[in-house]
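With one protein chain removed, the remaining protein chains of the complex are shown where they sit.
For subunit A:
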Amino acid sequence: MEIAYPVGLVVFAAAIIIGFTALVREKDDLHRILLTDLAEILALVLIALVATDLAEALILPGLVVGISELMAVSEVYIAKEGLRAPQEPPFRIEVMDSAPGILALILVAYGIVLSGFTGGVIAAVGAVFYFMCRGHIEQFELIETVSGYAWAFWIGAFFIFMFLPGYWFFAVMIAGGAILIKVMAKMSLVGTMRGGGPDV
C-alpha cells in the first residue's frame, strides 16, 4: 500500500497529462466525447487507488454518474448534428434471425441464478441482444416502469436494514432481486436508446 499509492498517483498524473493534451489538440466533437470518457475513467482510477471496501462502494456511483453524463452529452451531440436513426439495421446475419429467443432466455435465466449486480449485467446482455435482433419499438416505457419499481424495492430493503435489522435476510433477498431487475433494465437501455421522436 505504501509503495502502490504514490506509484499509482504518478501513473494517474501521467495519464491525465496525456488525456488533457489530447483533448486540447482534438477538434472533432465526436472524438472529444470519447476522450472525455477516457479522462473520466481516471476519476475512477483515483478512487480505486484508495483500495478499501469503502472505495469499492464509491466506484459504482461514480461510474453511474459518468455514464449518465456521457449519455446526456451524446444526446445533445445527436440533436446538435441533426443525426437520425438509420432506417435499416446496419448489418444482418443469419444468427440474428434464429438465435435471439433461445440465447436471450439462457442469458436471462443464468443472470437470475447469479442475482445481484453480476446477474443483472448477464441478464442485460441477453435483453440487449434480443432487442438488437428483434427491434425495439415501445418496450422502453414498460422497462422504465419496472426499473423504477425495482429501485423503490431496493431502497425499501435498505430501510429494513436500517430500522429492522433483525429481518436482514428478508431485506437481502429483496435487495438482490431488485438490483438484478434494475441493473438489467438500465443496461438494456444502453445502446438501444435513440431519442424516440422523429425530430431527433
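What to note about this one:
Note that in this section a contact is a pair of C-beta atoms (placed from the backbone, for glycine too) under 8 Å apart; a residue touches a chain by one contact, two chains touch by 3 or more; residues count from 1.
Here is the rule we use: contacts and distances are computed from a predicted model.
The listed options are "Membrane-bound hydrogenase subunit ehaH", "SufBD protein", "ABC transporter" or "FeS assembly protein SufB", and the UniProt record of the chain not shown names that protein "Membrane-bound hydrogenase subunit ehaH". Check A:L49, A:M132, A:V146 or A:I160 against the missing chain and you find that the one touching it is A:L49.
Only one residue from A:V76, A:A109, A:A152 or A:M173 touches the chain missing from this view: A:V76.
As for the chain not pictured, it touches subunit A at residues 5, 16, 20, 23, 29, 32-33, 36-37, 39-40, 42-44, 46-47, 49-50, 52, 54-55, 58, 61-62, 65-66, 68-70, 72-73, 75-77, 79-80, 162, 199.
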